[in-house]
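A single protein chain has been removed from this complex, and every other one stays in its place.
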Amino acid sequence: MAFSHLLELENVHTELSLAEGTLRAVDGVSLTIDAGETLGIVGESGSGKSMTALSIMRLLPRSGRIVEGSIRFKDRVLSDLSEDEMEAIRGTEMAMIFQDPMTSLNPVYRTGWQVGEPLRIHRHVRSGEAIATATDLFQQVGIPDARSRVRHFPHMLSGGMRQRAMIAMGLSMSPSLLIADEPTTALDVTIQAQILDLLRRLNREYGTATILITHNLGVVAGMCDRVIVMYAGRIVEQGRTEDVFSHPEHPYTWSLLRSIPRLDAEPHEPLTPIEGSPPDMVHLPAGCKFQPRCPFAVARCSREEPSLLQVRDQLARCWVTQAGTELNA
Amino acid sequence: MSNAPAIVAAEGPIRRRPVALLELARKNRGVLVGLALVAVLFLVALLAPVISPHDPIATEPDNAYLPPLSPGHALGTDELGRDQISRILWGARISLPVAFVAVAVGLVAGGLIGLVSGYAGGLTDLLLMRVIDALLAFPALILAIALVAALGPSLRNAMIAIGIVAIPAYARLVRAVVLQLKPMEFVVATRSLGATPVRIVLRHLIPNLMNPVLVQVSLSAGFAILAEAVLSFLGLGAQPPTPDWGQMITTGRTFLPNDPWLAIIPGVAISITVYSFNLLGDSLRDALDPRLRR
Partner (left out) sequence: MTTYVLRRLVLMVPVAFLVTVGVFMLIHLTPGDPALIILGEDRSPQAIAQIHQELGLDKPLYVQYVIWIDNVVHGDWGRSITTHEPVAGAITERLPATIELGVVALIWSLLVAIPLGTVAAVRRGSVVDKLATGIAVAGVSVPNFFIGIVLIFVLSVSARLFPFGGYVPFFQDPWESLRHVALPAIALGTAGTAINMRFTRSSMIEVLGLDYIRTARAKGASWRRVVFIHALKNALIPVVTIVGLQIGGIIEGAVVTETVFTWPGVGRLAVESIFNRDYTVVQGVVLLAAFSYMVANLVVDLVYGWLDPRISYA
């Protein structure tokens, strides 16, 4: 029997039908994650990273639909499952936490009630027991004074604390996979670091495989074993974090890395923002989707779209690097 | 049956130009249909003397209780042999002017109160707004009924009463827009250039008020027609033999077991009319400011 991954996406296409037209939010994404691993998915907003996550959870908005490809989780094909079977997996075996802790908690229920809810849904425990577990979870995720905090309504908690509560909720059933969609974007910088620490610690202690979705490469660097870079619904580069960071093989990754400040940079080396604007997802250019913004583009780039191929230690979707050229300023 | 909800002026971009009604109608089906229906109603009211086949108050006892689709009387005749369709058409000449006058009373009085209140601020504002609060403390129809009870039942007094009921919505609307505009740069600027308050009002407030007032006018016209029908139904508005829809229902319902159409036809007329104005008002509100959609 072949070695099987915890989660495996194969050539997943997800479409959104909007008023402006139908767009491929996720276009042929294949990826795997193994137990205990941490995978980063990086991209601008609209690059399809959140839609990939929602496709895995089967929580797409009304306008969204997976049109092609398969998603296998623990040897089950998720698209074959009924809604009931999917509900039994959500919150128990795979959990998800969201970007904005301000709006992701229900304002009219106490936080402890909400954090303990998965236990009541899936294990049918009584509410007193669920609250007790929630109190434990609050302590584990570092919410001080857990006993009284479980009785608070979400609006009485700070943003950081609410995100901790969200994480506690995600972990309440000890899932094997946790998807964190921009978990720190809405938070202050100091709180961001604390939340990332917490996620790292939980990943180590419980062996929960984690998919961390972010637009911030800095977050990935400190946390993830592997990283996937997405652009216009496609994976443009994929590899071990240190490989991708030390020698990016896609111009988009290369530009992203140059746009973040580095401690070891020359003091006067300027930061270079990425030229151009994110692509119009309804009317994508022919050929390589990044080509209009790419400083390395050659004639072939606007004609044919490259495939995701091995370039040195990682995979990249670029004619230039696949031809052996090194990216340099 | 409550008063049409008052719309609060939107906070958003201030220098909105009033949108041409016809242009809106081209883009929005609701506005188009509402506008068309209202236009037809006004035409009916205007042309009733021309298009009515009979005199609406001429009795013809030999031809009483004719059912609809009788020869010469498309909607039949009532207990006195009066032609129903003529009475219905003439009824528009009662309902629409009543609504028009009532809305005008509400708009002018409410608008002035709102203007003074918002512009003067301070104690004047405080006092005027408490009066408005007091008016709003009465359920709309109760206030109208109480006023008619005091003034004496008649169509004219019904108009006045319904107009008074409409005041608070306009007062609050106009005041909100004034308060919103007052600190705006262009108002302060024109003021410092020596423009008189009246000029400022005419130049800047009126255009900004057009859209929300337009919506409110259609909605309160719907309410006015409904309220007039209620008052006349209760015998507090139009008096016999006026061909008034509400009044026709009052007499018609006596004959319900055998001649139900005598009550049902005017009821349908009221419903269509109120629906037309409500549709126009709702669609205008949606078209002019999607954030106000409910």
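The first chain written gets the first letter, and so on, giving A and B; residue counts start at 1 in each chain.
As a convention for this text, a residue touches a chain if its C-beta (ideal position, glycine included) is under 8 Å from a C-beta of that chain, and two chains touch if they have at least 3 such contacts.
Just so it is clear, the structure is predicted and the values come from calculations on it, not from any experiment.
J.: For the chain that was dropped from the view, give me its touching partners among the shown chains.
T.: A, B
J.: Pick from B:V31, B:V44, B:L141 or B:A221: which residue touches the chain that isn't shown?
T.: Selected residue, touching the omitted chain: B:L141.
J.: Which one, A:D27, A:E117 or A:E237, makes contact with the chain that was left out?
T.: A:E117
J.: Identify the residue among A:M51, A:L78 or A:A95 that touches the chain left out of the display.
T.: In the complete complex, the chain left out is touched by residue A:A95.
J.: In the full complex, which of A:E10, A:E68, A:E87 or A:D225 touches the chain missing from this view?
T.: Checking each option in A:E10, A:E68, A:E87 or A:D225, the one touching the absent chain turns out to be A:E87.
J.: Which residue numbers on subunit B touch the omitted chain?
T.: Per the touch rule, subunit B residues meeting the hidden chain are 1-2, 130-131, 133-134, 137-142, 145-153, 222, 226, 229-230, 233-236, 246, 249, 253, 256-257, 260, 263-264, 267, 270-271, 274-275, 278-279, 293-294.
J.: With the missing chain put back, which residues of subunit A would touch it? List them for me.
T.: 57, 59, 83-84, 87-92, 95-96, 98, 100, 103-109, 117-118, 121-122, 153, 155, 166, 169
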